[in-house]
Structures are given as C-alpha cells and as structure tokens.
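Below is one structure, written out as structure tokens; the observations come after it.
Only one protein chain is missing from this complex, and each of the others stays in its spot.
Think of it as A, B and C in the order they're written, each chain with its own count starting at 1.
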Amino acid sequence: MAYVSLILGRVGKAVIVLLAILVFNFFLIHAAPGDPAAVMAGEAGATDQQFLDDLRERFGLDQPLPVQLWRYMSGVLQLDFGYSYRQQMPVLDLILERLPATLLLTGAAFCISLLFGIIAGALAAMRAKRPSGSIIMGLALLFYATPLYWVAMMAVLVFSVTLDWLPAYGYSTVGADYTGLAHVGDVAVHLILPALTLGLFFMAVYTRMTRTSMLSVSQQDFVKTARAKGLAPGVIQRRHILRNALLPIITLAGLQAGQMVGGAVLTETVFAWPGIGRLMYEALMQRDYNLLLGIFFFCALLVILFNMLTDVIYRLADPRIKQGAT
Amino acid sequence: MSEPTRESGAPLLRIERLSLALPEGADRLYAVDNVSYDLTAGEILCVVGESGSGKSMTANALMGLLPSGVRVAQGRALFDGQDVLAMDELSHRALRGRRIGMIFQEPMTALNPLMRVGEQIAEVFEAHDLLTPRARKERALALLEEVRLPDPTSALRAYPFELSGGQRQRVMIAMALALEPELLIADEPTTALDVTTQAQILHLVKDLQARRGMAVMFITHDFGVVAEIADRVCVMREGKIVEMGEAREVLDHPRHDYTRALIDAIPADVVAAVGRPADVLAAVERPGGAIPPQRDGTQSTPLLSVSGLDKVYRTSGGWFQPKREVVALDGIGFSLGKGETLGIVGESGSGKSTLGRCIVGLNRPDSGEIRLDGVDLSALEGRALRAHRRRIQMVFQDPYASLNPRIRVGMAIAQGPIANGVPKAEALAQARALLATVGLDGGAAERYPHEFSGGQRQRIGIARALALNPELIVADEAVSALDVSIQAQVLKLLDDLKRELDLSLLFITHDLRVAAQICDRLIVMQKGRIVEHGSAREIFNSPQHPYTRELLEAIPGRRDAPAPVTATAGVL
Amino acid sequence: MTLLSSVTGRLTAAALSLAVALPAVAQETPSSGGVANVAIQPEPPGLMLPLVQNAPTQRVAGNIFEGLLRYDADLEPMPQLATSWEISDDGLTYTFHLHPDVTWHDGEAFSAADVVFSADVFLRETNPRTRAILDHVASIEAPDDETVVFTLKQPFPAFIQAFEVGTLPIVPKHLYAGTDFYNNPANNHPIGTGPFEFAKWDRGSVIELDKNPNYYEAGKPYLDKIYWHVIPDAASRAAAYENGTLNIMPAGSVENFDIPRLAKLDGSCMTEAGSEYFNPFAMLWLNNREGPTADKRFRQAVMYAIDRDFAKNVLWNGLGKVPNGPFSSTLAAHDDDLQPYPYDPDKSRELLAEMGYKGEPVRLLPLPYGETWTRWAEAVRQNLEDVGIDIETESSDVAGWNQKVSDWDYDIAFTYLFQYGDPSLGIARTYISSNIAKGSPWNNVEGYENPEIDKLFAAAAVENDPDKRQAMYDQIQQTLHDDVPLAWIMELAQPTIYRCNVHDLITTGIGLNDGFKNAWIEQ
C-alpha cells in the first residue's frame, strides 16, 4: 500500500514538473520574435493585413497572452494538445506519427553505445596498464571530442556516396513498399548510419565512465576477498568488479536516454530521419507554438519516464535499495 | 594437488628475511624490513602492532594482495616448502582459498554488496572447480551453521547489507574456512566490531582452529585480543619485529619497551584501572602525576542536567521504500557536576553519540530538556543560543575528518574566537598559546593538518575546543581512532586539562577500558535507554544490569572475570 | 541532349535559350512509365495549394491542381483548363472556354461553376495576392458549364498573366462550398483536376503522387509516380542525387557551391528554364525613413560599394544576372538602355564623404534561407565595411526576419521578390506609397514615397496601349534607378538539375511549379 502512495506521489511530482515546463516554454516561445501568422504570410510571398488578421484570429493569437495560456493549459489538462498551425493537423497525431522513428533511432543508438561502451570500458579497465587499454581510451577520447555532425557528414560521404554500402538518408526505401521482414530489414539498413553516429559520442562517454568506475571498484575490499578465494581474474572482473561498477552507469545512462530523444536534432537533420528532433527544430523555426510545446511536453515526459525506468532498473540491480537500506 | 608432505614439526609457513619495499616518496623505505618467523600447524600466531607497523603487509604478500607500488625486495615465504612469493599466478591462485584462507577487518565492505551470501560462499568451491552447484549450496549452508549464524537457511539467500557486522564477519569466516585451509589469515577481524560481538568472534575463531587444527595468523593491534587467543606473539614496529615469543611469556614479561608500552596501555583489569590514567601513562611517559582524589559526582553542583530526552530518526523513504524509524534516545535523564567526568558507554546503535550531539546542539532532540546552569538550551534560538553554545564544546572522533584540510591549524583554532568577535591577530596569538598548552610547538599554527599525525591532530582538536573557554567538553569517541599508546597520551592530556581548567567532561566511548581510565561516573546505554548509572567503581565492581555484565565480560584479555588478579596485574 | 549534358556551371545565356527550346529539339516519342524522385525542401506545411502559398506547396501541388492557363517562356498564355479565351477590345471582358471532359480526382465532373466558386468565393477569401488582383474584377459569371466570363472594372492588361495554377488554382466546389475552408477534411487529401493524384504523405519523409488515370489529355501524364523526398540537409540531398536515389533536383535543393559539381556528373543535366514567370529578384531593403539609409547618397554609395559580379561569380557560380535597375530583364517592360551601377568603391567613399557619414553603425539583416544567403550577407558586409560603413550583422531565423522586415525594424535587409510576369503584379507593390503598411514583408517595406512614381505605376497598370505603357515604365525605371529606394543586387537563376534521361521536365515559364504532365523518362 505504501508503494502505491509513493508511486502516486512520484507521478504527482512529475505532472507538476511537466505542467511547469509547459508554462515556462509557453512564455519562452512567445518571447521569440515573429509569430506563426507572420511566418506563413512571409512564405506565401504576398500578404495583406486582412490575411494576417484572419490567420491570427484562426490561431487564437489575437487574444491576450494569459488567455492563450489558459486556453492551452485547459486543453492540455484534457490531453488535447491543440492543432499545429502550420501542418493543420492535431499536434498529438503529428507527434505520435514521428515518435516511433525517434524512439527507434535513439533506442538503437542507446543500446549500441551502452553495450559497446561498457565492453570497451571494461576491456580498457582490465588492460589499464597495457597499450591496448590506452588505445581504447585514446579512441574513446577521439570519439568524445569529435563534433557529432562532422562524424555524420563523413559517414555519409564514406559509406553512402563513395562506397554505396548504406543508404544516405531516410527511414526506409521510398517506393519499395516492403512488407514484413523485408520492411524490417530495410529500416534496419537505414538505421545503421544514424544510430552509429548518434551512439558514438555516448559510447565514448560510457567507455570512459565504465573504466573509471571499474578502477575505483577494484580498490574495494570485496575484490580483495574475491582474490583471496582464489577466483580467476576474469571472474573477478566480470562478477565482482563490473557488476558493481555498472551501478553509476545505470544512473548516467538513464539521464542520457531521456536527453537523447530531444538531442537527436543534428543526426535527424543530416540523415533526414523523420523524427521528433527535426520536427521540433522546424516547429521552432515556424513558430508553430502548439506543436513545439507538444514536443517539449513529450520529450520531458520521456525524460521522466526514463528516469523512473532507471530507478526501477537500479532497484533490480542493487538489492540494497529495494529493501530500504542505504 | 600435492598432499602436504612436510615432516611433522616442520613449520607450515616460514617467512625468511622478507623485505617489502614501499614506493618512492613513502615515509620509510620498507614496509616490512628483514622479517623472519615460522608458523606451525595448529598454532595461533598473533602479529601485533600499531597502524603503520607493517603487520598486515606480510599477510597481503602471502595472498598476492600487495597494494600496487609495494614489491618484494628480498626474502622468501615458504608455505609447505614452496615459495609463495615466487609462484606463478596459476599455482598461487590454486593456493588461495584452498589452502590459505583470509578474513579482513571491515566486514561491511569485504562482501560483494550485490551477491547473495550463499552465492559468495559457493564461489569458493567454484573457484577451485569443486563440487556440483547443488552440493556447493549444501556445503554453504553447513558452513553457515558451523559459524553459528542464526537462521542459516535464510542467511544463505540474504544480501550482505541485511546482516549485521558480526554476522557478516561470520560469513567471511565461513568463506575462508570453506575448503578447510591449513592456514587462516585473520587481518584485524574484530576491530570494527562491538565488544560483545568481538568476544563471540574470537571465541569462534579459536574454537574452529582447535577443531580443525589449522594454523592461524591473527593480525591485531590489541593486546587484549592477544591475551585472549594467541599461542605465540610477534610484535612489530615500523616494519621490524621487536619481540617474538610465547604469548604468555611476552604478556607477562615483555622484554622490549615498546611491547611493554602496548601491554600497559590496555588494562587487563578494568576495575584496577578505574580513575588511574596517570598510572596507566606511567609506562608510556615519564612517571608522574598525582593520583586523583576519589570524587563523587553527586556532590558537585550540576552544570548540566538532562531530562526526558527523546529522539527518533525517521528516514523519509524514496518511492517504493517505506519510512523507517530508529529510536535513538528514549527518555534520557542525568546530570553532570562541575569538574566532573561522566562516561557514556554503549555499543554502536546505543544512541550515545546522538546524546552527545544533542547536548552540544548539533542535533535537536524531539522532546526533553537540556539545562546548562539552569538555562534550557533547547528553548533558545539564534543569538542567545549561540552565546550559550560556546560554553559547550566538542572533541571529535576522527582526527582526520575533524580538521579542515585547507585551513591552517592556527586559523582552525582561532576561528571560534574570531566568529565570536575577537580580533583576528589576538585570536591567532591565543591559538598559538593553546597549541603550547596541548603540547605542540607554536610553529604548528602555520602548518596544515595533513602535516600532523593522528595524535597531534587530536591535540589540535582539543585546543580548538578550548579556544572558546568552554565549561563543558563533550568528547565523542575522542581516542577510539588512535593507536593504543597515543590513546593513553591523549587521555592524560584531557584529564590534565580538565583539572587545570576546571572543566566538566562528558566522555562518550564504546570502550569500557578507556572509560575506566578517565571517568568518575558512568552511564551505560543500550538501544537509546540508560540501563545502568553509577560511579565507575560501582559499575565495574558490581554491575547490576545483565547488559553491563555482558559488556564487561566481553572485554578481551579480561580473563576469568570477575576474578581481578591475574599474572598481568603485576605490571600495573 | 548531348549538348546539355556537357553544360557546366557557367551556363551562358545561349545555353539557356537552348534549354528552353528543348521540347522542340526532342525527337524521341515520349514513353510511359517511370518514377520521378524529386527533392523537396522545406517540407510543405500542407498541399491545399489555394490555401497554402508556400513555395514547396506550389511545387508539389502544381501537379494536383490546375489553373485556366499556363505560360510559355515568353510568358505568352497557353491552354490548360481553358482551351481558348478572348479579351474584348476595351480590355474589360475576358471570356474563357473550358475543356469539356475534365473530372476531379474523386470522379465528379468539373464545370464553370467550380471556376466561379474558386475565383469569386474561395480565393477572394483566402489568398491575399489573388484578392488584390481580383480587386480589378467587377463580376465573374458562368453563362454555361463550359464558359466563364470575367468583367473588369477598368482595363488591366496584366490580368491575362494571372491564371497560372499558383495564382488562380481551381478548387472543387462540391467539396468546399459552404464549408470552413481551413478545416475542411479534404485539405489533408487534396482533390484537383491535375495529372497526378495525391496518394500518401509520410510526414518528414516522403509525399507520394500517383498518375491520374483519367486525365483529360490523352496519354498524359507519362510518369507513374512522383515521390517528393523530404531531406532537410542540403549535403544529404546532394548525396542522394549522386547515388541515384533522386533524379530531379529543383532550384534551391542544393547549395550553389555544389551545383557545378552535380551538373558535371555523368548523365546529369541542368537547365535554368522555367523561372521566367516568377523570376526571383534579389534586393536589399534600404530603410528610407531613418538613419544613414534615408539619404539618397548613402543608398547610391551602397550600390557602388557592392561587388555584384563577385557575388554572381563566386556565390552563384556565374548563374543569374546583375540587374541594371528595378525591372527584371525577362520582363517585356525592361529598359535595356539603363546602365547598371558599376562596382566603384572610390565613388562610394566620395558619396559617403559628401553626405558626411561619420561611421554611424548600420544594421544588416541577412535572409535566413541557407548558406548562400549567409555567405552573401558576409560578402556584402565586407564590401560595405571596405568603404567605411560600420556594419552590425543581426542574425535571425525566418520568423524573426519576417517580423523585423514587416515592422521596418532594420537598416539594410536582404530579400528577394517574384516578378509575376508583369510590373503591375510584381514590381509596383514595392514602390508605390499606398503600399506602405506594417505587417507584410512584401510591400513597400523600404518606405519610399514618390507621388510621381505612384501616378506612373497607376496609369501604366490600366494603360491598354503598349507603347504608351512602355514610355511610362521607362520613366519609372530611370527615376528609381537614380533614387535607389532599394538596392537591386541580382536576378536569381533557378537552375534545375536532373538526370538526362528525364525529358520534357520543364515546358513552361512557370517551371516545375506547373506540374510534370509532359515529363517522361527514357527507358
């Protein structure tokens, strides 16, 4: 019973944070110069006052800001995120249409980076004093320091244009209309470059973190115990050091998984991945207030969900927390 | 797997001219310098020394657990005829756990927090490719039974954090004994435990050793423990062996001054030691210091009176975890007279530290009164509280954590007066004088804490507490972290200062032997309550409460309690 | 064909005319089948062309919707939904005879009522540009199902230029009459009469158009499908064209620096045809109201200071044309004798000294339309700083740019405007004082007021006599040339890059916006 109320409390806090984010961003976005009507009028190549007034009235932008906020927030409370001014579709539909692509991309990048990052970090920690360990760390540092978009550009150049191994952009082959497994394969092929590009940086992060964490765990007493038992070094590394070293990485990864969703703008742009990051950038540029707020809402929601998920995983991984010890 | 082929009588372990070199820049060249000793099967050898004596290093070298940077400079360590130090990793690994077992000081950190106890024990068999997984589990259970863990079946499935310190140490022992090793190395296995638990563990080790006929290398700093279990003793100081011999021989007739000092620092008979810190110190320092007059606390006017003090700790639980409550203080009441030393004794979790913190004002009690000269401190706020607060100062436990590493010692002492309006120059001058009072030279004021030893730091801590001219000093485990010889010096300093400055002292400790040396009256606490209260002499001579009796009996080295006279009494 | 494939970035006027003549040269018979993969950027906000006037919308929806007329490279009208038309001698009555066999994509029959509804109701309400043109119209009537008659209030010779698909698209009356135009469900699945039907739109990825099997022009269109690929990054678009995923790159799909390289690829062709109607004209708004830019000498100094040939050669790869005055060279009314301002920094400095410019800071607002424009702003800033003008660049996104220009909050601002085939449609709007109003970035934003110019533009618009009209336009050009209300910096080229096996891609002066009904792919 106590758990239920605790979870409710947690959810309550999350809702408050989400609403606060909406209000904050509402004012932030409205502080930007220009409004969607001006943008649309600008694009039309011709305009007059009547056209602008019509647009603003239609969008409700003729109302004072607090009224607009009130209308928007009362809509949100009923899970109505409004209409995209520009795309003339409900915001929720637009976001839900794009969200899977982003989740696929970030999910893949996340798994790749976590898996390979931990493996590389563990190897580097075990070989801390050997050249191979230094090489791994050197590479990690290199990936860490290279601007993401630059890697993306180079990857397209090498693997798509020059070698023609992988598609340069997009989510699936246009016009191929694959179904079933063929479709899955098609999407997977399209996924490789963007996911690798996005994952590379985080892979470097996890590599470094795993190594540091493992080196610090290896100083702990229970590692001495394990050695005193006569366990083989590999077993000690895997079972004792790595498992304990992963705890801080779970926390970090949880934080970053949420951040990745909104942070994939660059990758999605370069690879024309039809995700939510790109949609956000476009919505911002077009002052599509409702859409932008909606995207922020969902990004924040994902961050919160990932944080909760992290907590759960942490609890599974660390028995001390489950039982209320510190 | 060669069966032991050594002829009977030949030592199981022979250390020959072993030297372990420290890395460059250490305070001396060798951690262990040209050390030789033997250990035969069925024998308990205690390696005794204070921190930094190198007593654990040899054991670590045997187990291949030397810290990085420390290397073998010369010598051999023959285990069953084979030089362990020259072995390749594979054969060495085959030895570890199987023929040599080891337990460590910190039961809290020596077990992997993420693995169940049963798995960790079973791992020992797995490491040496023995038994089926099922059989391993059964053996683990049997072992837990053997080390007398309550409810071994559920302990098997427990995570380390679910066990108490003593229980964890039992698990460690079970693990070390799993493969019935010929040699057990125990590195300060009881130091982190409460006295009562320590007694149990010592008993267990001795019992198991006797049943299995193993050799035990028991590393400790405590001659009380030596007296309790050792067959032979090897005393180390700064990497060298200063004395070695049969336990009884060394205890009764220590040949080396250092050994004598160590033994003397531990009163074998607490009753005899009551109120006699100067006597205790006589062996360490120059003889001197008058025997204090017997005082009765009730005769002096109460400086501090505490009544009805309650305190409950509540953890507010994250999501998923329920709130928890720990009763730290439960209706505590006592008074302390001017110039009196009151000892508060209890094991960990008894609430004794919370009591001290409530009195100095670091914690707020939930209810109850703390009156200083009749003024209720818990009712005061802000300025008035601050004005009263300076009258009670505290000496902390950890000499390393109680001084800000980035503040010069002089400034650290002067901070209090400065915060209370004394001009900086004056405060600093006063700080220098105080340093002299606690036995440090004036130049110390310009140095940083890390340039001082633990004992010196504790003196600085005392000087800091004195800087505000307090009337009451609360010393919370003020000597627990110090080596025994240093302990005695600090105790003497406290006692002297108390008398010179007419201070009252509230002395919080877990160590009855220490309490015996300095306190006029004692309070024994258990689980937040006062279970016994009386003059030190009364309590040691005729403890009323069973818990007090248990505590007294648990003191290591106190043989055949309550009989006061033993062979060691003579030296005191 | 072979000629074109060897054309490099430095296309000359001669090559341009060749390209226009392309349909005549083509000997092969068109074959059906094939798919067009076209880059589209940015993603259109919607495809309901009569509601959304955005350039990418026009480009895609020009295949779905149709106007009454099309225009050739000389901007002469060609039949589309109207098979023939008459203009009365007094220039007041325009009669259109409609194609008899046209059906909407949903199967309903097309009739004159749709035209009347579109022009008189729908577009008057929704389209500001068309609304301005229709101000000249007194009535629109449909005497029968195949005839529409527009009656004007006064002669307006430019009116015949107003029937292309972007300006006057025909909307299905049966779907829209009496509804809320903006929230009509048909907006998401637009129904037109054009050669291609809307099939699918994966937002963020691709828009799919299918061949209209019931198209009224027999045998057309030839292509089975058109895919419009949404790829936000220019370099990625170029890569996609290179590896063959895309076969048509409309103007603006790749950065100018990349054009020569892509055009030089094997089997790659380029044409500048199809920009005659819109003919985008790049200029700098110079704020005539305040600051140094209010001084005519300063504005002239700007004209002298800017190295327009450098911009053309370096930034636009030699494509486009340095204008000699306010009128685009493709307009009939263009005065060929006008001398362009030369690049003459010394003259510029002289003028600045003469007016007493003391180094007051001048803000420069670039057009946030991609790399070329950013580079151009950098070059102009450098030019102006070289003659001693203190420039502060103000960066902004599209919305901010719109806002600032519409609110006259700038000193110098980049822009470009369409000419729409006639000075009265595309040019007068930027100079006549009646068009000074906040809220639009496309009117007389610079705040130029000259009663004489106002009068001349008004008179020329309704003058039916070509010679008299030309005389007025010559005078306008001369006056504006001297006054420099704004700086004319470039007639922009609209190069389309495509695979050479795509034929008859551009057959009118409206270019790709006019739909792909004639395009075919050599199998």
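Here is the rule we go by: contacts are C-beta pairs under 8 Å (C-beta built on N, C-alpha and C of every residue); 3 or more make two chains touch, one makes a residue touch a chain.
Convention: contacts and distances are computed from a predicted model.
Chemist: Name the chain not shown, per its UniProt record: "ABC transporter permease", "NADH dehydrogenase subunit L", "Cytochrome c biogenesis heme-transporting ATPase CcmA" or "2-oxoglutarate oxidoreductase"?
Modeler: Looking only at the record, the undisplayed chain corresponds to "ABC transporter permease".
Chemist: Going by the stated contact criterion, tell me the shown chains that border the hidden chain.
Modeler: Visible chains that the missing one touches: A, B, C.
Chemist: Kindly state which of the options C:330, C:396 or C:424 is in contact with the chain not pictured.
Modeler: Result: among the candidates, C:396 touches the missing chain.
Chemist: Check the options B:416, B:528 or B:543 and report the residue that touches the missing chain.
Modeler: From the options B:416, B:528 or B:543, the contact with the absent chain belongs to B:416.
Chemist: Could you tell me which of B:79, B:159 or B:396 touches the chain that is not displayed?
Modeler: Touches the omitted chain: B:396.
Chemist: Going by the contact rule already stated, which one of C:326, C:366 or C:485 would touch the omitted chain in the full complex?
Modeler: C:366
Chemist: By the contact criterion defined above, which parts of chain C meet the unshown chain? Give residue numbers in ascending order.
Modeler: 234-235, 238, 254-255, 257-258, 261, 310, 314-315, 366, 368, 371, 374-375, 377-379, 381-382, 385, 392-397, 400
Chemist: Touching the absent chain: which residues on chain A qualify?
Modeler: The missing chain touches chain A at positions 13, 17-18, 20-21, 24-25, 28-29, 31-33, 128, 141-142, 144-150, 153, 157, 212, 215-216, 218-219, 255, 258-259, 261-263, 265-266, 269, 277, 280-281, 284-285, 292, 296, 299-300, 303-304.
Chemist: Go through chain B and note every residue touching the omitted chain.
Modeler: 68-69, 360-362, 386, 389-390, 392-394, 396-398, 401-407, 412, 415-417, 419-420, 461, 464-465, 467-468
One rule holds for everything that comes next: only the chains that are shown with their structure count from here on.
Chemist: Between chain B and chain C, what is the separation of their C-alpha centroids in Å?
Modeler: 88
Chemist: Show the residues in chain A shared as contacts by 2 or more other chains, in ascending order.
Modeler: none
Chemist: Which residues of chain A touch chain B in the complex?
Modeler: Those residues of chain A that touch chain B are 2-3, 6-7, 9-10, 220-222, 224-232, 235, 239-240, 243-244, 311, 315, 317-326.
Chemist: Spell out the part of chain A that touches chain C in their complex, as residue ranges.
Modeler: 32-36, 38-52, 58, 86-89, 94, 97-98, 101, 153, 156-157, 160-161, 164, 167-172, 174-175, 268-272, 274-275, 278-279, 282, 284-287
Chemist: For chain B, which residues are in contact with chain A within the complex?
Modeler: Those residues of chain B that touch chain A are 63-65, 93-98, 101-102, 104, 106, 109-115, 123-124, 126-128, 159, 161-162, 172, 175-176, 315, 317-324.
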